[in-house]
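A single protein chain has been omitted; all remaining protein chains appear in their positions.
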Amino acid sequence: MKQAAIDTKDVRATSGPPVLRAEGLSKSYGPITVLTDVTLDIRAGEVHAIIGENGAGKSTLMKLLSGHAAPSGGTMKMAGAQVAFSDAVQAEDAGIVLVHQEILLAPDLSVAQNLFLGRELSRFFAVDDKRMNRRTAEVLARVGCTARPWSRVGDLPLAQRQLVQIARALLDDRKVIILDEPTAMLANDEVDALLDIVRSLRAQGVAVLYISHRLEEVEALADRVTVLRDGKMIGTWPAADLDQRQMAELMVGRELSMLYPPKREPVEAEPALMVEDLSVDHGAIRGTFSVKPGEVLGIGGMIGAGRTEMMEGLMGLRPAQAGAVRVNGKTINKPDVGTMMAAGVVYLTEDRKGKGLLLNEGLGPNLILQALDMINPGLRLDRKKELAATRETVKEYDIRIRSLSIQAGQLSGGNQQKLLLAKVMQANPSVVIIDEPTRGIDIGNKSQIYRFIDDLVRAGKACIVISSELPELVGLSDRVLVMRAGRFAAELTGTDITEQNVVYAAASSGNDTKGRKRA
Amino acid sequence: MSSAEIASLPESEGFKIRWGDLAPFIALGVIILLGTMINSNFMSANNLLNVITRSAFIAIIGVGATFVIATGGLDLSIGSMLAFVVGIMIMAMNALAPALGPWAIPAGAVVALVVGSLCGLLNGLIVTVGRIEPFIVTLGTMGIFRALITYMTDGGSLSIDRSLRSAYRPLYFGDFLGVPYPVIITLVIALLGAFILYRTKYGRRVTAVGSNSDVARFSGVHVGGVRTMAFVIQGFCVAVAAICYVPRLGAATPTTGQLWELQVITAVVIGGTLLRGGKAHIWGTVAGALILEVIANVMVLSDMVSEYLVAAVQGAIIIIAMLAHRFTSSR
Amino acid sequence: MSSAEIASLPESEGFKIRWGDLAPFIALGVIILLGTMINSNFMSANNLLNVITRSAFIAIIGVGATFVIATGGLDLSIGSMLAFVVGIMIMAMNALAPALGPWAIPAGAVVALVVGSLCGLLNGLIVTVGRIEPFIVTLGTMGIFRALITYMTDGGSLSIDRSLRSAYRPLYFGDFLGVPYPVIITLVIALLGAFILYRTKYGRRVTAVGSNSDVARFSGVHVGGVRTMAFVIQGFCVAVAAICYVPRLGAATPTTGQLWELQVITAVVIGGTLLRGGKAHIWGTVAGALILEVIANVMVLSDMVSEYLVAAVQGAIIIIAMLAHRFTSSR
Partner (left out) sequence: QAQDKQFTIAVSIPAATHGWTGGVVYHAQEAEKQLEAAYPNIDVIVSTASSATAQVSSLEDLSATNELDALVILPFTSEELTGPVEQVASNGTFITVVDRGLADPSIQDLYVAGDNIAVGANTAQWLVEKLGGEGEIVVLRGIPTVIDDERIQGFTEVIDQSDIKILDIQYANWNQDEAFTLMQDYLGKYPNIDAVWANDDDMLLGVIEAVDQAEREDVQYMLGGNGMKQVIEMVKAGDERTPISTPYPPSMIASAMFMTAAQFAGQAPMRGSFKLDAPLITPQNADQFYFPDSPF
């Protein structure tokens, strides 16, 4: 996978002194224990990968190490001396910085303002914007982010925001840098750039804690691997001793079956969804496409190619006009989420925190929000049905929780994704558009989601999958459309669907997402 | 996780009553206790009935305000809107009285409900279609309604026809099995509000919109519609309060309902509804209205503060009550 | 705007002025145009100077309110706080006058600044340490300050010593090179506010806290401190307004500054600052204060509307102005 990223594996001595040592760390939220007795040491100049299933407690452990949460038990030592961080700032002062799995930036501030928040540079009494912008531009360039230092963060695409977060961690010299799923929102080029950065950090003697569900990255990068399962530590191994399959099995605690289901036979049918000359954001994005029942249509392209915008436009979530939209032969005049859903088309957003889930609501309200009218024919809300649907979903989608009264925001990232998927499926759609289906999903659950999509399509439904993860796109799709700069650049079918072809089509006329016209 | 484990997960329902949600009721209890200690007359049936009956207005309007605030809105026009609706209702009743006799009262009430809902609709449409901050919109309509009632009363007062007065009076002063009608009406409105908020699809959408309007939009919720409807509910509740209000003094004046908006919003917030939206407590609002009314009552009954300082003590008590319930209920 | 265009722009700064940010100034222009058409006297130098001078109060307090609102707070107590500070200042000046003569004026002004800042500190501490909604806290302190001024004036009024009157008067009525002092003070306060907000670390943190307080906290920003400081700045600005206020009216009464909070918040919001925090426009606030004052002035000059309806027309104009600039500036 991620071909470009994987070169010869650099095996390194991992006997440096521990810069940070956790002893018997545990964490509970009220009666719920999410982490028990984790002992771990992190050495200077190593890349230490933490892997585990969704909800295993990886992010929680990282929050403890970086002062974002206080442990319920256990101790931490730096260079032999016991430390306790009362907040993230203390940890940062001690040289430990965490890049969150979720985006944590102030949307109203500029990139540079976010990067330097809390430690602004100043001259006399005034902040020195020039210098901060200059330094921001430098780090942004280093992580391969094309955003400008003065762009408002709230206006940036998710991937760019992720890079900004990483850039923030690189601004000062650190002893320990923790990256919690930094690549989940990135596509190939950015991932490569990031891996290079991690390697150079290691070369400078920085300890990097690295969390990823992309095991190929772990294999390519890590010196040691620690596996967590159900909040417990399974063990730490030199990365050289494990291959991807072994890692996966250690995480899941059982043998894994095939990742991708076998491809289906091509079907002959009228398209389930037909979109003619859709024009989004005043023509910045245009395209015609259709998908048949029993087909998975993959949409590839680089970040910023306009895939998300195209689908949001189709659903009436941003200004758009279409020549024609037909669902199962029926013409839809003015598409919006409601009418599209009634016609059988649903869209699963890539921004699960901002646009997908009500983070401070429980599972039930989130689950049934979209399909309220279908689940409840009258005006009344049937809470029994809601509860039943919630229980059903927790089981069917294997959402790992310890109490049904948990809030969506308290779920681990991967479990949030599953809840979101379950939410759009409540509407019982015939066409499902999924933007980044497995963002932040562990390997065991990935195959589960793939199987889920396969079942769906075999049951005669149609599926559009937008994915920046090439193996996924290739492994799932019956047909792939590749977008470049707001237009469809290529259509691949059958054996033409390969990672190389997608990459080539996505980038062929140069790396020019910048040239894209915006209104 | 095995399915056996899932089945054994605790029921979510039984879990819903949280300590924090009880805070306004506890605060109410404490203030009542205080009142009892300060003046022995406080606990007299008569005094309690007076206070509870009086709180009906703020409570009824508060139910509507809970909807608006839960969607992330705010309505500053409610006090003036009340005055305007009262004015229109009295004019309608007076005009209909010669023809309909006492039936002019229900007819006027219907007029009030329609006018109130329309006023709410106006607010809602300007906010959603015009996409202007509710604060500004309702500050504007506050001025408009207030000016209209001043105009309608010529700056003086507009009283209900004598012939209707005695037939209408019992709606405020009468009771059913000892429970004053305004209290019954408050209960009905609060029950209805709670039903809509907690037991209907619309209620779900209200909290969804208030909690994250983008998520709601992406889930196919018609955000503008939900918001507008909340303002309409608010207008309807104002009209119900107006219907209970007229039999009490029988007149509209330019000062009718002045500054009630602040009282209503305070009641809603004391009740545990978040001003930024997404969380709504109908019964908390009712408790909040009672708290305000009881504090005012206790202030008059107690002999301790100079008349100049009543407002200060009242303000301080509200802050202290909030502080107390913050520090008792915070984990 | 295309990214190509962005790239061709010079350095960052050129980017900051957005079309939407100009909206309040355009609205101001339109309303001035309207005023000119309605009454030929509107454009007279005398009238314009009066209006601009008068708007100083709301503008100065508005600068402080911009800080509070930018952090996601709200201060309803400003009107009463003004009255309270005016009262304390007059008492201080009168007490010092026999000893200090005209020097009692600057001494009293210093007292006012200290008292104002302390009042703001009080609000800020209750909000941040007590973790209570600013709406409730400042509603409470609004009652407290109002009661205190009522107490201080014994329900009547408290006027400044005649001996100080003439020495103090020029601060409102005088001018420097034709520019009235209140206008100069407003400019200084707005410049200072803009500098603090846009050019200092503290200002950065103000918007960060309003935009996302969690992020700010993780970044080592002392969120409570920033919020509290914003309230202190608000208190300071109220005191500055009080210093300009006294020479104009010479007395404090229990109704001084009543409902100014609504005007100030309106000015801030019209100016483009978001009520939810995270975005602040000092100069927009100043324009907003001018807009409100010009509308009131035009209402007085035009003889077209019944006295009763002035408030209605004023409310309608504000809404229409907001609607207009929404629809002209939307993308």
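Going by the order they are written in, the chains are A, B and C; count residues from 1 in each one.
Please note the rule applied: a contact is a pair of C-beta atoms (placed from the backbone, for glycine too) under 8 Å apart; a residue touches a chain by one contact, two chains touch by 3 or more.
Predicted model only: the values in this text are computed from it and were never measured.
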Which displayed chains the unshown chain touches: B, C
Identified contact with the non-displayed chain, of C:A251, C:L275 or C:I320: C:A251
From B:T228, B:T253, B:T266 or B:T285, residue that would touch the chain that is not displayed: B:T253
Touch residues of subunit C, complete complex, unshown partner: 39, 41-42, 44, 46-47, 50-51, 54, 57, 150, 153-157, 159, 165, 169, 248-251, 253-259, 293, 296-297, 300-301, 303, 307-308, 310-311
Residues in subunit B touching the chain absent from view: 39, 41, 44, 46-47, 50, 54, 150, 153-157, 159, 173, 248-251, 253-256, 258, 296-297, 300-301, 303, 307-308, 310
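In this text, only the chains that are shown with their structure count from here on.
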Intercentroid distance (Cα basis), subunit C paired with subunit A, Å: 45
Centre-of-Cα separation between subunit C and subunit B, whole angstrom: 31
Interfacial residue positions of subunit C with respect to subunit B in the complex: 76, 126, 130-133, 135-137, 139-144, 146-148, 150-151, 154-155, 262, 265-266, 269-270, 275-276, 306, 308-316, 318-319, 322-323, 326, 330
Subunit A residues within the subunit B interface of the complex: 317, 336-338, 341, 347, 349, 354-365, 368-370, 372-373, 376, 379-381, 383, 387, 390-391, 394-395, 398, 400-405, 423
Subunit A residues within the subunit C interface of the complex: 68, 87-89, 92, 104-110, 113-114, 117-120, 122, 125-127, 129-130, 133, 148-150, 514-518
